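Every protein chain of the complex appears in place save one, which is left out.
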Amino acid sequence: MWGPYLMRRFALISIPYLWLLALFLVPFVIVFKISLSDIALSIPPYTPQFDPSAGWPGVTAFLSDLDLENFVFLTTDDLYWRAYLSSLQIAVTSTVLTLLVGYPLAYGMANAPDRWRPTLIMLVILPFWTSFLIRVYSWKGILAGSGYLNQFLLGMGVISDPLTILNTNTAVYIGIVYTYLPFMVLPIYAALERLDGSLLEAAEDLGCSRKSAFWLVTVPLSKPGIIAGSFLVFIPALGEFVIPDLLGGSKTLMIGKVLFEEFDKNRDWPVASAVAVILLLILIIPIILFQRNEQKQREAEQ
Amino acid sequence: MRRFTWFNATSLTLGFAFLYLPITLLVIYSFNGGRNVAVWGGFSTKWYGELVQNEAFLDAAWVTLKVAAFSSTIATVLGTMAAYVLVRGGRFHGRTLFSGMIYAPLVMPEVITGLSLLLLFIGIGFDRGILTIILAHTTFSMCYVSVVVSSRLVSFDRSLEEAALDLGCSPLSAFRLVTLPIIAPAVIAGWLLAFTLSLDDLVIANFASGPSATTLPMKIWSAVRLGVSPEINALSTILIGIVTVGVITASLVSKRAAVKRQRDEQAAVAN
Partner (left out) sequence: MTAPTEFHPWNDPQAKPLIRFQNVTKRFGEFTAIDKISLDIFAKEFFALLGPSGCGKTTLMRMLAGFEDPTEGAILLDGADIAGVPPNKRATNMMFQSYALFPHLSVFDNVAFGLRRDRLPKDQVQARAEEMIALVQLGPFANRKPHQISGGQRQRVALARALAKAPKLLLLDEPLGALDKKLRQETQFELMDIQEKTGTTFVIVTHDQEEAMTVASRVAVMDHGKIVQVATPDAIYETPNSTYVADFIGDVNIISGGADPVDGKIGIDWAEGQPPLTGICEQDIAKGETVFMAVRPEKVAISSEKPADRSNVVAGKVHDIAYLGNISTYYVQLSGGQIIKAQTANTRRIARRDFTWEDDVWLSWTDTAGVVLRQ
């Protein structure tokens, strides 16, 4: 018998559940299905189309028309695997660069006097609330051939010819470091802030110099923050679309951009879907590693 | 003992300069009166004047606000429900799938989310426009709301709810009278996050919208793909100003509340 309590519980669970099923899982299944279909000059532009009115023979006919052709195609055209590799390389490089910029910043924040810290944290978070697009765009004016950076360097006499930065991978690195810096700084700061100051005193008491105490105590103890921050930068960077589109050049190959163009310009939905499926497969590994790191952290805290 | 060294001071200065210089330059050059966007040609607010005249931008801004208001409100309701189910729901069939669907959109590349929603809308013959953008934004931002709210619910003393039941509340009124007022700051933060995410989103809106609806980020994007535009600088300045004032006000309010609370607690110990 269903009492009112169970009814309410059922409603509470099923409303968000059904929403996510319909608007997250089902679309995803559709992507997967279309990745196994063939391109066609029809609306929608792929075949086979599932026809529920045909009954069971329709289902089997539909299933037998699905194949891995698009995935085979991805391996034959080197555009795709170069795009995957180049995305990986750009994501790794930018993550390392973000760490190099972010760690000293987080370390400085953690060492700052107590009364400054809320303000410093707010200063790191504030850009996050500001439009992502605007922040990426702001670099266009700086990095352009006649941009502020070149004007400044030429004016100072440091260089005689303007640097070409915009529309290169360098601009993409800068864009990623800039937009994802808060994601790196905050977890590292959290780890450093928890660090017990007396540990450093103990290390120095036992004969460490301040430098070696930093490498032997501070860095290992902030490792969970470094790992979390790196994943938080790496994962979105891998599928990034806006930054390479605005700051990168025609030679900048990133899988998010390829996917968008495959879909937008070539209207090849099956291939776009296959690209998406593979991108997701690549992302699953770092995501699982990240989850495991978080899990370990939670267990360590208990 | 922590020591604030010269090295720390330098890295803070450089780090924050890196974070704020591009935005500052953008704001300054939005007041540039000259023809060449990169060369300072005197102070002027003419770009703001042109911006206000530009109907296309105003329309896009209105669409964006509507989308953000609706999607963040629905997302807050759904996300709070989802958080409650995750933290308090106990065991039920498909719980693992449910929590997977809550966390997956947080790490899913926007291009994939956008593509999959587009294929869904086309597949079922749903006309794309404001409504589809709202649906798309609600879906991903409810996951953010649910993460924010569930982190508050986890630290929530469950005996408060039990006390409410014990004193005669039905489960629903216990939620309304006790749980909701206490987690309200997290729910509001979730709503703000959802609202900002929706205002900010370009990629998913681009996939989910049809010719009938253009959001502000889509408009900005198509304008800036070609190069630097002084009008966009002016628009950006306005948006940055709104966010800055909002965030600073919010943090001052919460800081004042925290200080008052601390003072109260000290007074309570004293008497």
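Note that the chains are named A and B in the order they appear, and that numbering of residues resets to 1 at the start of each chain.
What we mean here is this: a contact is a pair of C-beta atoms (placed from the backbone, for glycine too) under 8 Å apart; a residue touches a chain by one contact, two chains touch by 3 or more.
All values reported here derive from a predicted model rather than from experimental measurement.
Across the interface with the omitted chain, chain B contributes residues 157, 159-160, 162-170, 173, 177-178, 181-182, 261, 264-265, 267-269, 271.
Everything below uses one rule, namely that only the chains that are shown with their structure count from here on.
We define each chain's centre as the mean of its Cα atoms; on that basis chain A and chain B are separated by 17 Å.
Residues 1-5, 7-9, 11-12, 15-16, 18-20, 22-23, 25-26, 29, 36-39, 78-79, 81-82, 84-85, 89, 92, 94, 97-98, 101-102, 104-105, 107-112, 115-117, 119-120, 122-123, 135-136, 138-139, 142, 146, 171-172, 196, 199-200, 202-203, 217, 220-221, 224-225, 227-228, 232-233, 236, 239-240, 243-244, 246-248, 251, 255 of chain B are the ones touching chain A in the complex.
Against chain B, in their complex, chain A makes its touches with residues 5, 8-9, 12-13, 15-17, 19-21, 23-28, 30-31, 34, 44, 101-102, 104-105, 107-113, 118, 120, 122-127, 129-135, 137-142, 144, 146-148, 151, 178, 181, 185, 197-198, 200-201, 235-236, 238-242, 245-246, 256, 259-260, 263, 269, 272-273, 276, 279-280, 283, 287, 290.
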